[in-house]
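For this depiction, one protein chain was excluded, whereas all remaining protein chains were kept in their positions.
Note that the chains take the letters A, B and C in the order they are written out, and that residue 1 is the start of every chain.
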């Protein structure tokens, strides 16, 4: 037990900071958990990419296609692979609040630091119902809870509802998936002193850190934009902290080619493909020396043409050259 | 095994007809399954209300708050209570297609006739993704599958997508939760010869049966509008079949006071309460001599004032008088 | 002046009944108003199709592509062509409440009976704002106002807001474009004694008239489903009034082939074409001997292939045979 339930907010303020990432779950060709691959990727992010924390079992981890047993196993793999070097958040999203409780309890018992819970996506369409859902869970678990707001897709956690939820003792963080900056300004005013707020997007992170005073980036891009020896997201974050904004801006500008590839293939404008682009991320990771592998239905695999085009775009962005430049003589993949 | 997978469509045409209902799941005061209550209600619907089939574990059954184990147990209770008198559909809705497969297989093994599956509500926002989701499940199970379209809330199954899904061998029915009549006209044209279509609303049922040629009503109202000895939905359906439209219209008109209570408390206009009104249905059922009981989070219990107001509305509608008029000397509740 | 402002509700109860239609506006090949064509069509509807009232300048009339001057001219053409035989509603929809006032005042002065006003589609996203919009207009005009609710597309007029709007002295009607039957049940309960409610859809009209007690159909289909000497919508409405439901149902069933063509080409299921299908209606009208002609941007003209396919569908439906069967020796088109 890392902290008592009533210490969750304080623990959150201590741990929820810096540049975090969120990895996909790896699967084998016969559709089982790739435990070694999952562990390898996390070790790579900690040891080589210097990430400050990890959120497992999120949307990019295909949580909606994993059984509870598999999800619990991934909690354990994360704790084992992290070896206490960084804090871990487990995504405990589920249609059923009873199952959310089960997932949170397992995470806590396994040594995970926090649970993140998406707003309910079935049967809750009012502030009261969403509050009741979170309260039901929070009353039954000791783990610190991070709220996850994606107002474009799910019932929105407004400033008013956020205030109410922030009073729950073990609610300690807020992943803001709403992209409107003014919305987040009000949110920080409303709950930013009580719980830690992270805008879930690397793009405006320099601005949020430098101008808005944010300390925590919870996003799935850092392991896609960085390779061993070339850590621009880490570096511009450090430059902001050091007060060297010219350096920070220059480094952030150097990420633009990677952001453009990301916008094109993963979160891009007008790309209404209707599926989570998880295989795109796995292929990207393979190109950077991490473990990728297949995805599960309803995600779809990239075509051979798509894979080649993505590779060409990453080559053109300069990221693959950075990988080669910093390549170590030892093999990249080794089971931890 | 009631039929082979490749006979699902034919079996559907044989069984999917008449007035069906969908009951809530009953829970005990200590939040366990009320197995006896669940069985009692179904027996009541079959024996006293003459319903032609039952859909268990739907939205009104709080599927999103039940564990898979509980849901599977309710499959068994339904089969046991039905004693082969009527066909059963099990709601196998889940965020995870792997769990849908598990639920469908259990239903099939338990002797349930059909599985109904809601369009995926996470991670599938294209025709291809929704098709893949259903195809993934259908390929792995033998049970006949009924598609469930609620376009106001979830990814819509358009006429084009319906055509494609209807070619899957064990897809045999379509529960149309879209309220626009013209939409359903095109849907019937597109797939009505291949799979059985039901408009999920009692209100236009007379019209759909008399003018549009529908044979199947799959809705959760019949047990709320009928009491032993007073079966207006059954009776006007029979009158339509017998070609006596004046009688059918007269009986359907007599349901208007119950529909108005329903519209006010359950599906009403402008009632954006943001929760599934399941307790309202359970209280209503208690007033009619069925088993009700508590609901689970995020559903909320009615207040004492609300319960009394609902009772008064049902009294004013004349339905409670019908209940008293036809009351039997023996106690209404008896565990089956 | 047909009535005083404070008599609007009473006048509404007297006039808003029976089967109404809503005609497109006709344009010439050089994009001017086709005044003669517009008048001819209305005269045809009154004299040959026995419609009980007419709503001009609605969505099917391309109001959004007509200048105020053109719209006012069409008010005058309607009054002139009707010659007092039927009541007229003018669509006074506009983004600007000041212009709505201008349009309403002109309609009143020209002898139009009522104005219908769509919920505001810019800058009003609350009950209070929508109420203020309608109140602003109603305070400044004498004409009776019909509210128009299309909750799928615009800010919804809930039961609660409808109650509030119905207290405005010259609000006298409600065109319900929301397709959910239960919603309309509550709406009728809430305001049906004060103002006249019409469900804007021919499909459920038999049901609404027979079971729900509606007296008014305001829809754009009656002139598409009827030809001189063959008036099924009129006839089944009369049969409902006469209490002969078997006859009403039989006639309504005979409309099904036309409804299917309509569902396919105009309001159909899954047809996300993204344009108002006005040319489809004009081509259909031409096939029935009415005046059609071109449409304005952003409506698009049908292709030659589309026109032929629509003709073939109408032939297959039997409607064109009915037209030939009842054809008169004199030419159908004659300028009034």
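Criterion: a residue touches a chain if its C-beta (ideal position, glycine included) is under 8 Å from a C-beta of that chain, and two chains touch if they have at least 3 such contacts.
A quick note: this is a predicted structure, and the numbers were derived from the prediction, not measured.
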### Query
The chain left out touches which of the shown chains?
A, C
### Of A:26, A:125, A:170 or A:203, the one touching the omitted chain in the full complex
A:203
### Message
So one chain is hidden, and I want to know which residue out of A:128, A:244 or A:286 touches that hidden chain in the complete assembly.
### Response
A:244
### Message
One chain isn't shown here. Among C:7, C:76, C:99 or C:286, which residue touches it?
### Response
C:99
### Sites on chain C contacted by the missing partner chain, in the whole complex
59, 62, 64-67, 94-99, 120-130, 132-133, 136, 155, 272-276, 296-300
### Message
Contact with the hidden chain only, please: which chain A residues?
### Response
156, 158-162, 178-187, 189-190, 201, 203-204, 206-207, 210-212, 243-246, 248-249, 252-253, 256, 259-260, 262-264, 267-272
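Assume only the chains that are shown with their structure count from here on.
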### Query
Without chain A in the mix, what are the joined groups of chains?
one piece
### Query
Comparing centres built from CA atoms, which chain ends up most distant from chain B?
A
### Task
Count the C-beta pairs in contact for every pair of chains, then give the pair with the highest total.
B-C
### Computed distance of Cα centres, chain B from chain A, in Å
39
### Query
Cα centroid separation between chain B and chain C, in whole Å?
36
